[in-house]
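Here it is, the structure in full.
Note that this complex is displayed minus one protein chain, with the remaining chains in position.
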């Protein structure tokens, strides 16, 4: 059986949701992962979208966070202010699942602007969306993005969303209640914050990926766990579920 | 045709709603008046109850502000926080209609405690309810209560709700956006604030009531308008509508 | 996830002596059955929170379950005074009752802040009123943009909120409709949430005006048919207006009250 690197990423992102009860699903790749988790490892996972749906059970991947099926299949639909104030901010959500344009070694995120160098205008990214408060208030945060030196950078051009700030203790100092990012899942492997330094460390490679490849694709000098592991290959069931989902909708929801 | 003094009060309270589009209906006598207005002088009047109903059209007088018919006949039912924040506080309501336990010459209201004199415990009244913010935020305020030295007092034991404070300019100084009380309708007549002093002045007597009677029933030295008028007697239509309402429900809603 | 328990089990599991307890329901859906179970279990020293204390708190206060009341309007709606409430406040019977007193707008916003896990809420309220002088949970805050001074009220976060709803499904999702009052906010403000329902159904078909509390926001559900009586449950029961009127003479006298509670609450169920 063969698979693409995007499939490896999504399957592993879904696996990271094992044990989660509720997930605030950010726009982008997270929606594919969270929907796959509901079909595989965590069938009871409650999907929460910032468009106001609690407990959506879409039959296909939504193209946008406002697809009608998210509302039609939800346990409850609430207003956007309510979803942010009563549900997210109140700390009721176990996992926040985010994509990102730029990530640094402390899992901080930039989705606002790209510095293109002196004399050139800033490049525009979509903006913050729900991310700053998702990352602040969920019990923990998962991130999923494609691995490249453009995405995994030495220094963010702008801090839209705080992961671990400038290191240990920063979240507490800033008054961010959740534990923050616990894993960054890419198409090459999985990075996790070192418990002592909060710096992202390569802890797992996807099958067939080398440490050198990952270091090469990372914009900072990436630390590698001494006992770096290899993620289990996608099972046929995982792939079948993912492909069924993707056939029915967009893969980059 | 004959009528009771309570009927005189309610009929005149209803008449005071002429021209109003929306009315925030306080608990107590105001509900009878507002419902009568909908059946007589102002059929399009939109009744708003603090229980969260916008546009209730009850067929009988509700015993409480939470009777099911208020919700069943409403254009919209919203939560209690919403009714206070988005509808009342936002200044969308033309008239606030309040009852009161104690009123002073500036139409301030006490519904909290009664001072029973030295060594005796305070007498307990029900409390503020919605009144402080109804009186603050509605375009104008009407009040309805039975006239007695116990109710119309020289000095309030407690200021629960500000009418005109201690006189002209006080509402502006306090930042109260609405115009405040414009009429106090009792079972003896109608008092209105003097435009210059904001003090309540007797402007109209109900048919058969004398100025002396009203002064006698008022706890402060009541000023009387030079051209004090007499309210029109209840029409047979008003009385019939009121009696039909009352027969169907409680008269002191 | 909500557990479906008997009312006795649910109250025993969730309500503890000394707790701050909110029983909400704005005239509609007042959780009388749960309050009676609290009385039967002798749970006391409670701080009771409720916008409109009503007959339900008159009963709890008269039975000595409360040390403090947080509220905004305490009357028998459409009837008159709450005699047990007044007796406790005026005469300390059966025990003194501390008060924290607000306006409705203030109380509603205290629940909103609680549900949002903010320490306070902002409103245009209390201006010129004597209420702030009596409450440590009313203060002011200045707008950082306009300089305007506004009222601030402290969040309410009960240990337990108790509400009554039309129904729940077997997974523990709760559905209520009609006048929904401040129940969502009161529930989400609490550490623990107990919901009594008219019935458990297989599926919650959508209803106009319904609020749904997902199972994972509720801790215990107990079936209590007619559990809001003498209040009502839209679609199931009607308000027993006669009872509210009958409560006036029952509650005026301490002994009559106690005899009634003994016969109808302590020795019932």
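Read from first to last, the chains carry the letters A, B and C; within each, the first residue is number 1.
The definition used in the following text is that a contact is a pair of C-beta atoms (placed from the backbone, for glycine too) under 8 Å apart; a residue touches a chain by one contact, two chains touch by 3 or more.
Fair warning: this is a prediction, and the values are worked out from it, not measured in the lab.
Of the listed positions A:33, A:95, A:162 or A:239, the one in contact with the omitted chain in the full complex is A:162. One of C:64, C:80 or C:209 touches the chain omitted from the figure, and that residue is C:209.
Touching residues on subunit A toward the chain that is not drawn are 27, 50-53, 62-68, 70-72, 77, 79-81, 84-85, 88-89, 112, 121-124, 126-133, 136-137, 158-162, 165, 170, 174-177, 250, 252-253.
On the side of subunit B, touch with the chain left out of the figure occurs at residues 21-22, 46, 54-55, 75-76, 85-86, 89-92.
Annotation for subunit C: contacts to the undisplayed chain at residues 116-124, 137, 139-146, 148, 150, 152, 154, 206-210.
The rule we apply is simple: only the chains that are shown with their structure count from here on.
Contacts with subunit B and subunit C are shared by no chain at all. For this pair, subunit A with subunit B, the centres built from the Cα atoms lie 57 Å apart. Those residues of subunit C in touch with two or more other chains are numbered 184-185.
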